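Removed from the display is one protein chain of the complex; every other protein chain stays in position.
Right, chain A next:
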Amino acid sequence: MTPKRVILLLVPILFLYLGLYSWNQRTGTLDRLADNTGLEVVGAVLRPALWAHDRVVTFWDHYINLVGVREDHDRLKAQLEVTSRQLAQYAEDRAELSRLRQLLTLAPPDDWQAVGARVLASRLGPQGVLDTITIDHGYFTGAAPGTPVATHLGVVGRVLRSGPHTASVLLLVDSGSRVSVISHDNRTQGVLVGGGPGNPLEVRYVAVNAKLDEGEILVTSGLDGAFPKGLPVARVITVTPPDLSMFQGVLAAPLVDFESLEEVLLMQRPPARYALQQAPVHASNGTAQPQTQPAPATQARKPR
């Protein structure tokens, strides 16, 4: 084949490719096709492998590798006593919070539901350039794109792409990740930005005179409308006063260890906001009885 023919062949292919790429960028049709077929098949292929891996690891941990079980038992027993005492204290605090909310006529935060999901894999394939994990839930099972993902330790990220039963989650550490946060103690707001693999997170737009302590926990502010308010996200590592900028330089470390993620929680937004629940407060013991039925929609719905 002569060079002229090669060029004549390449030019229409290039135009065809650019047209296809632009059309997909506008409509997302091919992305959806890949999510519904490729991602779904990959999830189906990975599940048996993960199942076999779990069986082997469980057998090893439960029946062979029993070194230190006694020490673990004693430590956990002591920890359980401490936790039980803390739990009793928190129950009292919670009851007090409900009473104060009623007094102030504040609506409680939306009652987000958590759905458990298993991690199938980390980044996959040559095009898996973002820091992501693959989970065994898709848009049929509560993992629509944008769904917040967390563990009991803190925020993991958000669902980036999803097929019917498999989804990719963009991790907090990816440089494209943004979460609106507020510090737990000083109530200083900022935007948490991922720093890429191996780098700390950065908290941007912290005003120069705002108070923020090293070691302070950052929680979701809920202002971005993407995450429920109050989920722990990261711990402040360093706070640097600015030279010329109007904002402080703040670095933070995520609370979740992304290398050892096995299960995550998908935070499900409630279908509608409910009005302030008029839970009766028992004067005798000070505990509020939860109201199980939502208030009528005409009274309950609040503007979003």
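The rule is simple: contacts are C-beta pairs under 8 Å (C-beta built on N, C-alpha and C of every residue); 3 or more make two chains touch, one makes a residue touch a chain; residues count from 1.
We take it that contacts and distances are computed from a predicted model.
The listed choices are "ABC transporter ATP-binding protein", "Rod shape-determining protein MreD", "Autoinducer 2 import system permease protein LsrD" or "NADH-quinone oxidoreductase subunit A"; the UniProt protein name belonging to the chain that is not shown reads "Rod shape-determining protein MreD".
Remark: the omitted chain is touched by one listed residue; of A:34, A:191 or A:210 this is A:34. Residue A:168 is the one among A:168, A:183 or A:221 that touches the chain not shown.
Among A:116, A:196 or A:242, only A:196 touches the chain left out of the display.
Residue positions on chain A in contact with the hidden chain: 13, 17, 20-21, 24-25, 30-31, 33-35, 37-42, 45-46, 49, 120-130, 132, 134, 160-161, 163, 168, 170, 175-176, 196-197, in rising order.
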